[in-house]
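Inspection log for the structure reproduced underneath, given as C-alpha cells.
Left out: one protein chain. Kept in place: all the others.
Coming up: chain A.
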Amino acid sequence: MLFQRKQSALAAVLDGAVAAAPVEGRSPWVDARHRFLRNKAAVASLVILTLITLACIVGPLVLPNAFDGTDWDAMSVAPTLKGGHWFGTDELGRDLLVRSLIGGRISLMVGLMATIASVTIGIVWGATAGFFGGKVDSLMMRLVDMMYAVPYLLIAILMVTLLGREFYLVVLTITVFSWMDMARVVRGQTLSIRSKEFIEAARAIGVPTRQLIFRHVVPNLLGIVVIYTTVTVPGVILTESVLSFLGLGVQEPMTSWGVLIEDGAGVMETTPWILLFPAGLLSLTLYCANYVGDGLRDALDPKDR
C-alpha cells in the first residue's frame, strides 16, 4: 500500500512537472512558503493571530470606552450587544473589551520585545560558541546548562521584587531566562554547518570569508532561527502572564492578560465573563502561536518529517 501511494505521488509530481512546462528555479524560501500555505491549520492560526494583533492595536483607538474609564451606570454588567459593553464590565464598571485589548497590547508588546532581545542574545551567544568551539564553546555552554537547572520563575520574582515593575524591567527579567534554547540550537547548527562539505567546497574555490558567512552559513541558520523564534514567542508571553497573574507584572491601571485573568479569577463565582474573555484570548493566542510554529517547522525543515 505504501508503495502504491508512493507511486501515485510520484505520478502526481511528474504530471505537475509536465504541466508547468518551462521549469523555473525556485528558492528554498519560495518552496517553504508553498509548504506553509498548504498547511490549513497553520494558515488559519496565522490569520487569527493577525486579527488579534490588529484588534489590540486598532480596537482601543476606535472603541468609545477608555480602558481606565468607569461607567457608573454599568458595573459588573454581563456581556450584551446592547449598551456598548460587548464583553461586559468589571466590578469598577470598566469596559472589558477595551481592557482585554489594551492588556493584549501589553502582553504582545512584552512578548515581541523580550523575543527580539532573547533571540538576538541567543544567536550571538550560540554562534560565537559554535564558531570558536573548544574551550570557549564548553565554557559558554556550561553557563547555558546552569541556567537550565535554575528555577527561573523564582529568580524572576526576586528580580522583579528588587528591581521594580517598570515595563522594560519586566521585559529584561523575561529576556534573561528566555535566550538559552536559541543559543543551544544556533550553536549546534553552526557547528554542523562549519564542518559541511559545501563550506569546504566553497572555501576550495576561493569564496571570500565574508561571502562564505553571508551566502552559505547565515541562510542555513535562518530557518532554524525562524522556527525557534516562533517557539520563543508563546513561551515569553506565558512568562509575562504568569508574572502578571502573581501580581508582579505591570501595575494598575495599566493591565495585561495575566492581570485581567487574576482579577477575573477572584470574582468568577458571580461574574465569570471577567475571567473567561481574557483567558480565552490568551489561550487562543498561545494555541495559534504554537500551530504557526509547527507549520513553520514543517515548512522550513522538510527532512524532519
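The rule is short, and it goes like this: contacts are C-beta pairs under 8 Å (C-beta built on N, C-alpha and C of every residue); 3 or more make two chains touch, one makes a residue touch a chain; residues count from 1.
Note that contacts and distances are computed from a predicted model.
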item: Candidate names "Extracellular solute-binding protein", "Cytochrome d ubiquinol oxidase subunit II", "Gas vesicle protein" or "Oligopeptide transport system permease protein"; UniProt protein name, chain not shown; value: "Oligopeptide transport system permease protein"
item: Residue among A:V43, A:V124 or A:L246 that touches the chain left out of view; value: A:L246
item: Of A:P60, A:G103, A:G258 or A:G295, the residue in touch with the unshown chain; value: A:G258
item: Residue ranges of chain A at the interface with the undisplayed chain; value: 142, 145-146, 148-155, 157-163, 238, 241-242, 245-248, 258, 261-262, 264-265, 268-269, 272, 275, 279, 282-283, 286-287, 290
